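Have a look at the structure below before the remarks.
Yeah, one chain of the complex is gone here, protein chain that is, but the others are all in their spots.
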Amino acid sequence: MKYSDEDILNLKKEPYVDLDFAKVDIHRKVRQGVSEVIYGAGKTKEQILEIAKTLIEKGNETILITRMCEEAKDYVVKNLEIENVLYEPQAKICVLGTIPKATGHGVIVVVTGGTSDIPVAEEAAITAMALGNDVRRIYDVGVAGIHRLFHHLDELMTASVIIAVAGMEGALPSVVGGLVSCPVIAVPTSVGYGASFQGLSALLSMLNSCASGVSVVNIDNGFGAGYQASLINHVSGGI
Amino acid sequence: MKYSDEDILNLKKEPYVDLDFAKVDIHRKVRQGVSEVIYGAGKTKEQILEIAKTLIEKGNETILITRMCEEAKDYVVKNLEIENVLYEPQAKICVLGTIPKATGHGVIVVVTGGTSDIPVAEEAAITAMALGNDVRRIYDVGVAGIHRLFHHLDELMTASVIIAVAGMEGALPSVVGGLVSCPVIAVPTSVGYGASFQGLSALLSMLNSCASGVSVVNIDNGFGAGYQASLINHVSGGI
Amino acid sequence: MKYSDEDILNLKKEPYVDLDFAKVDIHRKVRQGVSEVIYGAGKTKEQILEIAKTLIEKGNETILITRMCEEAKDYVVKNLEIENVLYEPQAKICVLGTIPKATGHGVIVVVTGGTSDIPVAEEAAITAMALGNDVRRIYDVGVAGIHRLFHHLDELMTASVIIAVAGMEGALPSVVGGLVSCPVIAVPTSVGYGASFQGLSALLSMLNSCASGVSVVNIDNGFGAGYQASLINHVSGGI
Amino acid sequence: MKYSDEDILNLKKEPYVDLDFAKVDIHRKVRQGVSEVIYGAGKTKEQILEIAKTLIEKGNETILITRMCEEAKDYVVKNLEIENVLYEPQAKICVLGTIPKATGHGVIVVVTGGTSDIPVAEEAAITAMALGNDVRRIYDVGVAGIHRLFHHLDELMTASVIIAVAGMEGALPSVVGGLVSCPVIAVPTSVGYGASFQGLSALLSMLNSCASGVSVVNIDNGFGAGYQASLINHVSGGI
Amino acid sequence: MKYSDEDILNLKKEPYVDLDFAKVDIHRKVRQGVSEVIYGAGKTKEQILEIAKTLIEKGNETILITRMCEEAKDYVVKNLEIENVLYEPQAKICVLGTIPKATGHGVIVVVTGGTSDIPVAEEAAITAMALGNDVRRIYDVGVAGIHRLFHHLDELMTASVIIAVAGMEGALPSVVGGLVSCPVIAVPTSVGYGASFQGLSALLSMLNSCASGVSVVNIDNGFGAGYQASLINHVSGGI
Amino acid sequence: MKYSDEDILNLKKEPYVDLDFAKVDIHRKVRQGVSEVIYGAGKTKEQILEIAKTLIEKGNETILITRMCEEAKDYVVKNLEIENVLYEPQAKICVLGTIPKATGHGVIVVVTGGTSDIPVAEEAAITAMALGNDVRRIYDVGVAGIHRLFHHLDELMTASVIIAVAGMEGALPSVVGGLVSCPVIAVPTSVGYGASFQGLSALLSMLNSCASGVSVVNIDNGFGAGYQASLINHVSGGI
Amino acid sequence: MKYSDEDILNLKKEPYVDLDFAKVDIHRKVRQGVSEVIYGAGKTKEQILEIAKTLIEKGNETILITRMCEEAKDYVVKNLEIENVLYEPQAKICVLGTIPKATGHGVIVVVTGGTSDIPVAEEAAITAMALGNDVRRIYDVGVAGIHRLFHHLDELMTASVIIAVAGMEGALPSVVGGLVSCPVIAVPTSVGYGASFQGLSALLSMLNSCASGVSVVNIDNGFGAGYQASLINHVSGGI
Partner (left out) sequence: MKYSDEDILNLKKEPYVDLDFAKVDIHRKVRQGVSEVIYGAGKTKEQILEIAKTLIEKGNETILITRMCEEAKDYVVKNLEIENVLYEPQAKICVLGTIPKATGHGVIVVVTGGTSDIPVAEEAAITAMALGNDVRRIYDVGVAGIHRLFHHLDELMTASVIIAVAGMEGALPSVVGGLVSCPVIAVPTSVGYGASFQGLSALLSMLNSCASGVSVVNIDNGFGAGYQASLINHVSGGI
């Protein structure tokens, strides 16, 4: 692919629709290969609706909305009269339109340390699905009962990417990273209390992982992990 | 690939050579697809030599040693009488043996914000090369003079993975991540002073990146970024 | 201007009106060239009203009240029977009286990284307007989609001062600071989650900006940025 | 001034000289109105020399080098055979070439809380001088002996910009900010011990200043304050 | 005064009344010269009542209860049928019984930086009054308008102890400490936002005060300051 | 055991030898069942010698000295003319006199995550030996190569207490704690770099362990872990 | 006890019941000697009920549920129709089934610094009781009135393990640790305000205890302390 000077000028000319409160990117599918994602937190239901409408008008078939409360979801869905809607209330994530067919090199496996990490894991899993990936979930396999993790060794070792979600001491990605030969995306969660400091403990653990092949996203950022995992699962040699 | 119960028992039976002070992993090439890496920091030159010898005896052709001072390098090289040695003094990284032919999906691009970030970038670049990747370096293209980055847009947009290395405010990965459609591994460096708090500022920036597709490794962890980038560049669908 | 010993004594003699709970500064317009600002947070509506009345009695024509909830605004406006009132509910900022004609060297441009940064940006913009400045708003032009920022290059490059408002990784002021030749006031916002630590991440980024010409105010301190920008836009050679 | 699409392309075409380890910006004087500054920390004397040579070849008459040790200064000066050299050893700042005639709206006043803050203050003062400003120094006037500050009230009140440098509790900018009607740039220093946490205490104080009109730069960042003050002192209406 | 071995044994024998949930100290008046204080936070109204009853039965004439909500106050007062009650709702502090006549060396002066610091200041003032001190209040005299403080120079310079209460940058105690020759007790408050980090900024400022003669208590700890000031105002040579 | 009032008086009468700079506890063997330990850090070799002499004169047969540099060790040993001396230079720990015969319920097992953790582990191991315990060392069995740990499952599962020493992400105690049914004492080490923040990362991990039965000591506090493990291994029902 | 390869395979074969949202460990009693504990925080009442049912079906006679609100308790108890239920509302801890007979070496003593620490202490005490221990409570004996602690010297000195619970400055474990010869488990609580930083102050104090024999668990982790104390009280020689 060649990125010419004209491309830059084009980027400058009409790369987005200006909604006053937001500049909606409608070239991103071309530029980055995926649809626009609406980050719902801090936006009113009216704002979300207006952005979604703009994206649909410009031809997007799948729209991912993260961190949207149930009330906003109902409002948006009602006003769009759209058919296919996936909404996971714990993760507050929504997919408008059809989930695309899975492409990519292989399967993305999402593991969690505990039950309380599931909402973040679901944000990651549904993001990856909405971006066209096969996803496999393995939940509540934290290191304090490591035999539960070993029970799933085959699935772990055949993944193309693993998303490891854990709070408290955040040790799961290190153990997983030492067992497999694929990239591991670590997601610290704010699960815990006291010296977990809202996920700081897990975050630091993961950044200091003694296992190679582990990189980290923000606390509770299931979306970021799912997005990154999808990019990895679709990695190619450029042109 | 099938991971049978017998495999687990085998793992337990003889997976390493016990050197008292270290348990050298000699199955890892099989298990994880790469050679053992020796983390040189906190090890004496005698310890590094002994581990390197063990790995060579077990048939490893390329050994990567990170964070090894020049004196230790001289000692190890002299006592091993090995022919091919690559040593980069700023990054304190060493490759014993032949650099493998580049495989993988495409090119790994390493970018830095400034001149002072180069040692960490070199640790990443040489790690990736030693693990069999094509690597392209673009240095000193920080966001305060963003036209320097734009000059390299073509190379960025055709990379299969990008490693973005920056200290101070750590904004480079966000800008890069917004321009490309491949995974970006962000490496904060301890470059800066005052409120950079030895890399904390850059680390937090990168974790909070508003660009999707960015994940982060530890401060100054060029090795980790190179290793992760190599896994991504070789990602496959498992078996 | 000469500041004599008599001036000091005068300062001591009657520089304020003592309302018990507050000492209202009525000489500040003389001393600092601007009207008193009422910081509404932590004051009751009755206290705000009493201070406002005192200021009006002493001849102030424009009173800026920050961080005042809508209920307090209604109470104050009703009891003052004042004609011109500007109230921006998201930013909770209020201007009682006429907005002064714009003076100063040029235009103050306010830019934000995202939609959620707008309330802080509005606090800055309205403060600057109330202090007699031309203000131009450019919102949602964060670094992850840098072409949106470039679309406004002309406006940025002709500003006399720029206020750059951003949360999360806070990279916007660095990129802007590298493009322009006027002073940039950076305002970190508490927008974000997890490792943004309520704005700490953006604050540190901005303090470590690799661009020269950037200085920083407190997290979410739109007022402080607007005030500082106005001083800069009116800077003169003293007397 | 108009910034056309062609300008952007020009920026992309040849905006810098590539020295491998650094990309030296030679258009910045045009783009930002000041010469390139060499940040000496973390660069070898050979690197500094090479960058300085490049800048001189491209026609720069004044080059500011910050954080350069005495040995590097001697090496650079000897190899450039330049006539006018200003070097302040405490601040480790160097000006090669002629100090430009002072322009701008008025006088920049630099104040410090204590004697130990002087090196940072000198970095600010010399930076401002090298960028074409009248500078006035008032040192050791910290708030614990506030009569010393009051002795200089006239100079403070006629400044066009004030740079207030202080360590420990960092209260000086607040007091100064309450007395004057010009912008105050606050510089926290790492002077202190124990709970000063290398300047964090002063930094937080200054960010929380109850005086309006104060903005802050990084700890010990005298250069940044001098640069920002110069921009302010030269502020104009754009175009 | 002699503190014999018998005294120690006596201390061990019956120094308190055991109420299961609390061990009420009834010797403290003897041992420390003041009455028991009930720290109301985290205690139910029933628990407070029971402790108060015990203290009254044992002969205490003045009981100070801090951090007690209005509902608990009403409950306690109703059930004790006590005559003299002082309750300050903002500070949530209550004195049951007669305020003792002021003794001690001189006057305790309580100053605040702003209006929002008044509740903490009142906790300090009423504590000092309940322990037998003359108290003088000077509120809203923060350093950003330092002429307001100077208006009260005479009162400050004749105090025997000063309690200086401030949030945000917490500079007031430094300025006051530089003006007077009596001990200053500094009380940081959690007033502020953003980088005030709930009073941390003010706390650090006060600990790093460049004025001698300043010591510090916990954030918002008006009681502790009042208590310490009373001890100082009553200091004697032991026996 | 009965602790009478006379005991308290006795404690007060002559519980220590006063050396001016130190009050050497000579009753502690009686009171706590172990000999005095000399914490060498921050003491001169002369001070250590004098304390050691005092302890020997009072009849102690085994003296443990921690954090003593080799030079001090040589000085002390030469001047005491003692026969049995154990000194471990990496851990800087010294035992003067005979190592007591192992007593206690069972074996204390010391495990480390890596090679660099060994000095801290040795401090723990030698402390436990000096206090009369059987000690078994298992080093370099960190979670990134968990099969190395599983190789030692039998020894782990038959320990009476386990001391788990790890730096970086500090995950080892959680994994061990999930496998065994004896108490685990976790020791974070300062091994690591960047976001390990000198052991803070490992410390937080261990405090947040999702495995029950894990408690934690200070960073690098091998002595504390060995001491606590010995108390546990000798635990009895009191009298 | 021998842990054979077959054991590992067995562990892998059926070590838990998979409830989708949780993997309930039913071998743990065998493996670790205690029943499963349900950590109630972050689980719905339906999830708790389902896990409890599974455990009862598998033969557990005593189930400990921590951090369960009263409403969930009522729901679980009603649906299980179980006879013996202990619920402590302040500590939100519940024991379903019979409290086992006390075994172990001796008595576990739980001490608190203040009244507000009691809920955490009760979590520790009831946990220890549910695991088969004699427990003795001594509450409100903090170091600011140290005679209250001395009154209980006999009970402290005959304990086999002590759990010391304290907030604020967290000094209690150090004082207790210096008096006794048994292991002390320190539990910091989040009791306090301002610079207690939600228990951080107490946590750091306890980690830095100058008394030997003290180890620490997470802030407010009464359960962890009770569990660890029970393991210690039952410590044996392995096999």
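General observations
Here the chain labels run A, B, C, D, E, F and G in written order, and each chain numbers its own residues starting at 1.
Quick note on the criterion: a contact is a pair of C-beta atoms (placed from the backbone, for glycine too) under 8 Å apart; a residue touches a chain by one contact, two chains touch by 3 or more.
The structure displayed is predicted, hence computed values, not measured ones.
Shown as candidates are F:A22, F:I56 or F:L153; the residue that touches the absent chain is F:A22. Touch with the chain that is not drawn comes from one residue among G:I63, G:L200, G:I219 or G:I232, which is G:L200. Touch with the chain omitted from the figure is made, among G:G40, G:G97 or G:G113, by G:G113.
For chain D, the residues touching the chain absent from view are 115-116, 118, 139-141, 145, 147-148, 150-151, 191, 193-196.
On the side of chain E, the interface with the absent chain consists of residues 1-3, 8, 31-34, 37, 104-107, 150, 153-154, 157-161, 179-183, 185, 203, 207-208, 212-219, 223-225, 227-228, 231-233, 235-239, using the contact rule stated above.
Think of the hidden chain as still there; on chain F it touches residues 11-12, 15-16, 20-23, 25, 28, 41-43, 47, 188, 190, 198-200, 203, 218-221.
We take it that only the chains that are shown with their structure count from here on.
Listed here as common contacts of chain B and chain G: A, F.
Matching the C-alpha atoms of chain C with those of chain E calls for a turn of 90 degrees, to the nearest 5. Taking each chain's centre as the mean of its CA atoms, E is the chain most distant from chain A. Interface comparison, C-D versus E-G: the pair with the greater number of contacting C-beta pairs is C-D.
Across the assembly, chain A contributes 8, 12, 145, 150, 179, 194-196, 200, 203, 207-208, 212, 218-219 as residues in contact with two or more other chains.
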